[in-house]
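The complex appears here without one of its protein chains, the remainder shown in place.
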Amino acid sequence: MDATILPEVTAAGVIIKAILILAVISAIAGFGTYIERKVLAFMQRRLGPQHVGPYGLLQLAADGIKLFTKEDIIPQHANKIIFMIAPIITAATAFIALAAVPVFPDFTIPFVDVYVPSIASDVNVGILFVLGMMAAGLYGPLLAGMAQSNKWGIIGSARTAVQFLSYEVVTGLSLLAPIMMVGSLSFVDFNNYQSDGTWLVVYQPVAFILFLIAGYAETNRTPFDLLEHEAEIVSGYVTEYSGMRWGMFFIGEYANMITIGVIASVVFLGGYNDFWIFPGWLMILGKIAFSFFFMLWVRAAWPHVRPDQLMWLCWKVLMPLAVINVVITGIVMMIG
Amino acid sequence: MSEMEPAKNMISIKIDGVEYKAKEGEYILNAARANDIFIPAICYLTRCSPTLACRICLVEADGKQVYSCNARVKEGMEITINTPNILKERRAIMEVYDVNHPLQCGVCDQSGECELQNYTLELGVDSQSYAIPDTKRETKNWSSVLHYDAGLCIVCERCTTVCKDMIGDAAIKTTKRGGAALDKDYKATMPKDAYAMWNKLQKSIIAPSNGTDYTNCSDCGECIAVCPVGALVSRDFQYTTNAWDLKRIPATCAHCSSGCQIYYETKPTSIADRTEKIYRVTNEWNYISLCGAGRFGYDFENRVEGKDQEAFTKAVEAFKKAKVINFTSVITNEEALMLQSLKEKMGVKLINREARAFQRFLDFYSQASGNSLYTTDFKEVMATDFVMSVGTSLRNDNPNARYAFNNIQKMNKGAGLYFHPVGDNLVPTFGKNIEMFTHKVGQEELALLLIIDLFADHDKLPNSVKEQLDRDKLLEALGKDSEAFAKSFDKMMKKKESFSLMVGEDLYFHEKAENIAKLIAVLENSSSVKVAMIPPKTNSLGVALICDLDDEAEGYTIGYNALGDFRLSALGDGDLDMPSMNQQEGTLTNMHKRVTPTNAALEYHGYELNDIMAELISAPKYTIDWTPHLPVEKGFKSINFDDLPNEYKNDGTENRGYLLDTTTKEVGEIEVDKFDDSTVLDGEIAYRCNPQRQFNDFTNKAHQIFEEFGLYASKERAETLGKRVTVEFDNGSLELDVIVDERMDGDIVAVPDFKSAENIYELFGASRYQKVIIREV
Partner (left out) sequence: MGLEQFKNRNVGTQNYVKLDLPHPPKNGWCAFKQVLSRSLKPELFVGLWVALREMINALFRGQMHTTQYPLEKLPISPRYRAIHEMLRLLESGHYRCIGCGLCEKICIANCITMDTRYDENQRKEVSEYTINFGRCIFCGYCAEVCPELAIVHGGRYETASEQRASFSLFEDMLTPIDKLNLQQEYQGFGAISPNADENIKKTPLAY
């Protein structure tokens, strides 16, 4: 690679970073399925996958091979184009959202001395961009469910709509208070705001909790996995999907889980600032990992709620709380 | 009560306080059984003499303990079956039977139908009070069919009893076992009868009575049938199946004219082959005894996989151009009726030599006597105490006739006269009062004249007979010394009340058959002698009654189990397969004048005669739909096949099918020809006669019937003949192996006719005896 310092934003740099993010995150998303199966198994005192590769590590590869080689079935009466596009929407939006999220501190590649800002694109409305992308991601399940001409799919997409209408307001409102404090929509600014070592969660615990709840809803995780809850609606919006199309939904879902983890870490948990003796990159990795683990933990421990309960919870409990939080934050800032 | 015998001499007895009717002079046991009352008994056989081996049938009659199998009922007798003492005796007896009896019931063939098992349970034997060291008892094969496991034997002596009293071979007897002596203490402590029974049991075992390890008998297997335990089992059957796995199919044996009731017992062949197979034949041994052919000759079925359309079409064509149908007597009444219908509608001629000879004889007889059929059956014969036999080789022609002859000697303290040109050394052993007349061939009329002379009321005789009656001359001609005979005849006649005569095939195949039939009619008219006839083959009587048979015929011939241009065969070697007798339903007319049903024991998938009928004339759906259409004018009844019973009742009544109706009409005086010597044969003579267990192609097909097709001769004669000979008849010759029949006597040799392919009837023509030239090969 050329030894010159790359301009801060060059087309080549962006593309390289985009490809890297795409590759790494999709790999991690796949690996996430392994982690999820393993963790859930342990919490139920089982072993989880363990036959493919050491400790079942290559289960991911086996699943990948399976998904890639499986026949791509499109139901006869499905709306073919939408049916085919829907998973791409989910996966694409999940990855696009990651464009504005800083995962690592900026660093310089050793020996070649290339300075690399870790964020693909430090958009100044980063948070809005990410939230918008993730919201758009829900079009995937919505369209998929409606396109496949399957009643479970329809119910799945109806639930998607319910979920969509529920959490989006809370996500926005819960992040509004930290935004007010930081005064920026850029994730980098959020990070820098906490560089003194005081995490935003200390000032905004309510916002953090609301964000977590909304984030779980956004990623379709238990207790809000209404969209494809197997016990109730077979597989919901993915009922008719198979092979790689089905896989894309899940890459999207796991990418979203990582995104939520990153946002929670950057916005509330001190970002990639160094902490005590731990370097920033390790800190953020740890935080994201814990966030991911917590999602699995919750899934192992808690039951899920009904769609109407989710809606009730978001609109009647969480939204008022978020509004009150914003108001209180504003008052405190006015006074302070 | 038998159907023929009206309820006579009935007395009333009381059993356990309830009043019952019983025949006078009957044993208590039989009287109880006839009234459906159970008295335990092991060693007793209904038609044989009481053995008193088991002593378990103890009852109290009028206050005294008696054995119900040999104490006769008396008017007003009061019988108690169970008293405390009797129960103690019975229990002790069963315990004794269980001493040293192996407990491996699992491998025993009798398990499940074992009387030792049954009575042990019935009498609640749950502990054993007696013991004695066991003696080593060897398992032996007595003959090609008999297997004796002495270890299982309880020496009830049923086998020896039946062999002596019913079969007449007396081939087995009790012998010394060499067992340890009973403990002296038992005499004081044990119930008396149980001790006595044990004492005898401990000393004896069964063995062939000729002193060797092998029985010299007719291999009838009746000892196997009566054995209450698994000691006697057929070698072929042994360990092949359990009694409860077998399906019992009531049927009628189709080998000879006895038409015995049998059960075919079937089960799938093996795990791999699920087609049913007959494993054995059983019988109601208390009421009917089988011969070796009936018991062991059961696997003659014709296995046919499916309907051979092509052969069937050819068969129909053959029938259309046929002039003659040649068939044997191994045929059901229904099939005979079908053939008769063919004759009526299509004008074919029917050929069946043995049935035709019998038919002619019956015609002569009924013209002379006015009876539509002979008047007696063999059950009645068995109840007489003086029996005579003319014109039949008793040992070979019909087992039931032979058993009757023997049983009369043993059970009725009877006497017998046996007229036959072929000497026999078994018949004299049946009893002490038997006179053998080994007369010349052709002297049968003289035999009948002698009988008339001996028994007839001379006043009633027509002159044509009277003038021929010169006892001394007759005796001389028949080869007897008149003084000696007079003496022994006086002895024979003591206390004799009923007389019977059996006549057989020799008389039907006889130049003077008409005259002989007349003599029989004369005998019946003028004496109390009852005459029973032995139909030559299985259903000869039925065929003779149903079919209008022809003497000679020429042209395109269809053979049904017989020779012909187109052959229908149940043997599997014909142009079109037919079901064999164990594969079809139908009725048979046996020598007891009884029409008995037989059932299909095995599957048959091919065409039947009825299918050909349907194609040619018209036919109902099933063969048995012909049953009610059997000719009523000949004595048959219009009864549906499914309404025909096939069983014996507890009192021995034969409740099987129905009896033929017989009618009598008045006839004028009988004119008899004078006897002349023209029919007497001298020189080298062959007799058409089958070995003991062979009757037809079907017995020959069965794998347990070993008697070969050969020239049978007495031991002395066989020595002069050599190993293999050609027998030259007037119209052909045969090459045969010489086989020794140790029970034959004299110079006449026997040529079997059981192989229809050899066409023996053609060689012998109208007589059973032919002059032949025998040369060693």
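Labels for the chains are A and B, by order of writing; each one numbers its residues from 1.
We adopt the following convention: contacts are C-beta pairs under 8 Å (C-beta built on N, C-alpha and C of every residue); 3 or more make two chains touch, one makes a residue touch a chain.
Quick caveat, the model's predicted, so the values are computed rather than measured.
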Visible contact partners (per top-of-document touch definition) of the missing chain: A, B
Absent-chain contact - pick from B:106, B:133 or B:347: B:106
Full-complex contact with the absent chain, from B:245, B:344 or B:551: B:245
Touch list for chain B against the chain that is not drawn: 104-107, 111, 139, 235, 238-242, 244-245, 268, 270-272
Interface with the undisplayed chain - residues on chain A: 39, 42-47, 297-298, 300-302, 312-313, 316-317
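Keep this in mind: only the chains that are shown with their structure count from here on.
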CA centroid of chain A to CA centroid of chain B, Å: 100
